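One protein chain is absent from this view; the other protein chains keep their places.
What follows is chain A.
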Amino acid sequence: MTVLREEKYWDVLYQSAQGPAKRRNQDSSAVRVTSDGDLVFAVADGHGAPVHPRSHVGSRHAVEVFTASGIEFAVRARAAAGSGPGGFRRLWTDAHDRMPRELVLKWRRQVLGTDGESLGEQPRLYESLRPFGTTLIGVVLTDGLFAAWQLGDGDLVVVDDDGSLTQPLTPARPELGDDTESMCSRRAWQLMRVHCALPGDPGRLPRMVALSTDGLSNSFAERDGFVRFVRDVDRRITAEGPAAVDEALQGWLAQAGRYSGDDTTAVVARNRRTLPPHGGREEED
């Protein structure tokens, strides 16, 4: 079932379709909203190969850890906004250094069930983590901040108010074949890509932010096809409102899964501040 959440500032659509030949869906997604209206969401793609038999558990923990840490980060971001130039700098460092490390270490503790114990004492740590291997992409959006983190494959696509489309976390070198960086990699926090923009003004936040596992983009023969798909989602939300797209998303993901053969998960956050008053959601009201 497609889920549409109408939050204070954002409409959020999220859904996942199991790959046609898969025994279970190894993708996970999560969306959380704070009382201040800050939005935190994530998708994770469990690797699924025989050496990662518990990757569905790994992906679930990854999005749970992200949303918990993301909310704490959003609180720190709000505090930083009111603490002068030093606050911005600390937040920048926080996003690039503290968050990646915290996400990976918390995830390790959760999948291994070792809360409170020293990971340094864990024997054969990486062998223990490998069964849970997963990717992670997560976003935090507050009034004055847009931050995102990515480890491994998958897509973060940003559509700005002028319709321009960017992918700020695309790796410098494309990953080859099915090899991807993972939460179970050595010093995985060093492999995490980070995007942190501090606009300080809600009017400059993106119009749409879309996260998806690689099952979606891999279903298109060319990268352009995926980009057109995202543009089309944005255009249809503008024209028909989020509820109409909400209804269709389930079918699109299932169809994508038939082409890629993979689980397919997407979370789309649409900025309600930029939605025209004649949009579909308003008509529903």
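The working rule: a contact is a pair of C-beta atoms (placed from the backbone, for glycine too) under 8 Å apart; a residue touches a chain by one contact, two chains touch by 3 or more; residues count from 1.
Just so we're on the same page, contacts and distances are computed from a predicted model.
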| item | value |
| --- | --- |
| Per UniProt, the name of the complex member that is left out, chosen from "Cell shape-determining protein MreC", "ABC transporter permease subunit", "ATP-binding protein" or "Protein kinase domain-containing protein" | "Protein kinase domain-containing protein" |
| Candidate in contact with the missing chain, chosen from A:146, A:226 or A:252 | A:146 |
| Contact partner of the left-out chain, one of A:125, A:227 or A:248 | A:125 |
| Candidates A:77, A:111, A:184 or A:198 - the one touching the absent chain | A:198 |
| Residues in chain A touching the chain absent from view | 81, 84-89, 91-93, 96-98, 101-102, 105-106, 109, 116, 118-120, 124-126, 146, 158, 160-162, 171-173, 186-187, 190-191, 196-201, 204-206 |
